[in-house]
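Every protein chain but one is kept in place in this view of the complex.
Now for chain A:
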Amino acid sequence: MTTNETVITTKDVRLYYGEHEALHGINLDFQKSQITALIGPSGCGKSTYLRCLNRMNDLIHDVTITGSFKIDGHDIYRPQQDVVSLRKKVGMVFQQPNPFPFSVYDNVAYGLRVQGIKDKKIISQKVEESLKQAAVWDEVKDDLTKNALSFSGGQQQRICIARLLAVKPDVILLDEPTSALDPISSAKIEEMLLQIKDQYTIIIVTHSMQQASRISDKTAFMLNGDLVEYGDTKKIFLNPEQEATSDYLNGKFG
């Protein structure tokens, strides 16, 4: 495995819902040009952890987060951190595709317009670029004015990814992005992630062991709010250190 630049460093991450500690001190680093898969049974804290990385948990009542989160060396929980610009840098894709109820074009152009870009030529160019990168251009190029919601789930998800790519994030967080999709659409998204990964730091929460093994460079296995094992995907899938990792991968629990 090549050593890439570490983009995200998190140390002793603890998250409390009221008094209840849901994450028990997670230490994880993420590198550029790599896909890292977070796996573990439901309720193990993987999505909760993922949402810490673009401060989505801030919106939840009575949540306390401690520990250190650094992206490119900057503490993302520092008081002067602008959350909107953080979420621009750290984009997120959810389980259910959530395009805005506008045209495909306006969906992808949305973030650019928010940024204040007015030049139509530049916007059109970036829309096309992003849709191409998200591997959905060929399917939507003749229907750019059609409502994004009229496309299939798989296409909607890729439109959402294009919308995210348009604002040029550094980090892409994906929370079970294909669990609502059929195998062909899932394969398209996996293939697309592999194609774009060189330019980004990608973290994906997935319940599909196959997906984790097929596309990720590194895998982190979490259980009951603890990080059990983290390492090269090949190592985790062929020869994990922990018995619990092996048991989970073999479907013995979870």
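Keep this in mind: a contact is a pair of C-beta atoms (placed from the backbone, for glycine too) under 8 Å apart; a residue touches a chain by one contact, two chains touch by 3 or more; residues count from 1.
The rule is simple: contacts and distances are computed from a predicted model.
Choosing from "Phosphate-specific transport system accessory protein PhoU", "Amino acid ABC transporter ATP-binding protein (PAAT family)", "UDP-glucose 4-epimerase" or "4Fe-4S dicluster domain-containing protein", the protein name stored in UniProt for the chain missing from the display reads "Phosphate-specific transport system accessory protein PhoU". Of the listed residues A:Ser150, A:Gln210 or A:Gln242, the one in contact with the hidden chain in the full complex is A:Gln210. Although one chain is hidden here, its contacts on chain A can still be listed: residues 187, 190-191, 194, 210, 213-215, 233-234, 237-238.
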